[in-house]
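And now, chain A:
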Amino acid sequence: MTACALELIGISKRFGLVKANQDISLCVPSGTIHGIIGENGAGKSTLMSIIYGFYQADSGEIRIQGQTVKIHDSKQAIALGIGMVHQHFMLVDEFTALENIMLGAEGGALLHEGEQRVRQRLAELSRLYGLEVPLDIPVNQLAVGVQQRIEILKTLYREARILILDEPTGVLTPQEADDLFKILRTLKADGVTILLITHKLREIMAITDQVSVMRQGQMVAHRETAATSMPELAELMVGRKIRQSVDRHEQTAGQVLLNVRDLTVRDKQGIPRVNQVSLQVAAGEIVGIAGVSGNGQSELLQALAGILPFNEGEINFAGQKLTPQQPVNAARMRELGLAHVPEDRHRMGLVLPFAAYQSSILGYQRVGKYNHGLTLNDPAIRTEYTDRAEQFDIRPRDPFLGSNNFSGGNQQKIVLAREIGADPQLLLVGQPTRGVDIGAIEFIHQHIMDMRNEGKGILLVSVELDEIMTLSDRILVMCGGVITGEVSREQANEQILGLLMANALDPNNQQGHSA
Partner candidate 1 sequence: MKAATLNKFLSVFLLPLLNILTAFIFTTILFLVIGIDPWEAAKILVQGAFGYEEGIGYTLYYTTNFIFTGLAVAIAFHAGLFNIGGEGQAYIAGLGVSLVALGLGSFLPPWLLLPLAILAAAAFGAAWAAIPAYLQAYRGSHIVITTIMFNFLAASLMVYLLVNLFSEPGQGMPASRAFPETASLWTWQEFMAAFGIEFAASPLNISLILALVCCVAVWVFLWKTRWGYELRTVGANPEAAIYAGINPKRIVMLAMLLSGALAGFVAVNELLGVQHRLVLGFNTGYGFAGIAVALMGRNHPIGVMLAALLFGALYQGGAELAFEIPSVTRDVVVVIQGLIILFSGALEFMYRAPLQRWLLRFAREA
Partner candidate 2 sequence: MKKCLLALLLSSVSSLAVAEDLKPAIVYDLGTKFDKSFNEGVSNGAKRFTEETKLEVREFEPANDSQIEQAIRKMASRGSDPIISVGFSQANALTAVAKEFPKLSFTIIDSVVDQPNVRSVTFKEEQGSFLVGALAAMVSKTGKVGFVGGQDIALIRKFACGYEQGAKYIKKDIEVFQNMTGSTGAAWNNPSKGGELAKSQFDRGADVIFAAAGGTGIGVYQAAKDNGKYAIGVDSNQNHLQPGTMLTSMIKRVDNAAYDTFKAKMDGSWKAGVVSLGLAEKGVGWAVDEHNEALVKPYMEKMAEIEKGIVDGSIKVHDYMTNNKCEY
């Protein structure tokens, strides 16, 4: 048996009533890449936080290189050689890479003397692992992939021998992800132990040596990656068999419902976030918009929904021509027959403190059937909600339960049920399955597909290429606020989309998107 670089024995942790981790045991052999997969809320992040000292386990033991240790804070974790790259980077935006790496490890009151040492050491590390980063540019001017490399460098500079990566590819283009994996392999070759947390099965298969599966706070399986398969892992994650395909009718698109011409949306600084975008959505088709998150898709979606004012161009919908001079609000767009499943259900789609049935009329609170003279018709609202909860399998069914007490998937179903239930002509959908359990994903996809099959128009924005490719009839790719290309369903593959996402159909031009 190989020596464990990191060993967990019987780790348990509860938050109030929730058992986040139950009796978790795990051995990560030295110099391997170990994947941990599980649905959202399976307890992966809690487990990592315990290893990194953010939380203390209620019971159980952690061993590093065979030694039992107590980790009370991240400082101790770093001292033990553990490094962590969070899903949301912990970088100071205005600082340069160098300053960020030195942060907390300045090595003396005067920055200058430390600086020379750091530069020297970083040069060595970069050479060793192929981690080239510009040291003197503020990180907010660097591409996301580069920022991630800085995070990794930061941990290596602190002598990390065990590296934990939490959903590292969520914000990367496929090409950037490949680069990351190259780096990880080099690190592994040098004897660094890597713990990769993800919900993407493809990545697990591509890079890990072993994989552990978590479900509902428990470790349900350990597998040698070579001896398992994606369907098996998916099944282990969800606890039942997954039907992978959605029911898709072959049909041709009908009349154009939404016609957008030269739409430009500027932010407060006057920088165009959406730049001269033209697109059309017809009845009975799903138009997917692919792109790395933060490239203008959110703004486009919000402008179309009437939430964000736009500066130039026009939107033609339901016989109305909307221009910057005649702005509309979201309420008016709904009246015209547009429904919108927002990208961030917590920030927009739901009012978390509200009971589920109350969240289920958000945006439709003035609709006649929900009102009863001056007051809201609560019984009618609840009855309708109960029906929809049945239809969309929202669990638990209790209409009085606070919106914040539902799991991500069920919250998304509440939003989806509301927007689909309003029977719109056109549905805007942003990130429909972000943070949604695998089990719910197929369900949500099927509902979106059903709408299309019924002849409604759908504009789908997602950063998950799988999702875009599964659902869309046509795919538009956005990068830096412009549409960099359109690909038909038949032509689409990860290579082409990935290059378009980086606006780099010429593969030698790897220019970042957020410069």
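One rule holds in what follows: contacts are C-beta pairs under 8 Å (C-beta built on N, C-alpha and C of every residue); 3 or more make two chains touch, one makes a residue touch a chain; residues count from 1.
For anyone wondering why these and not others, all candidates are chains of the complex that A comes from, given by their letters.
For clarity, every value in this text was computed on a predicted model and none was experimentally measured.
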Options 1 or 2: the chain contacting chain A in this complex: 1
Touch list for chain A against partner candidate 1, complex: 16-17, 305-307, 329-334, 340, 342, 347-354, 358, 361-363, 365-366, 370-371, 374-376, 378, 396, 398, 401-402, 405
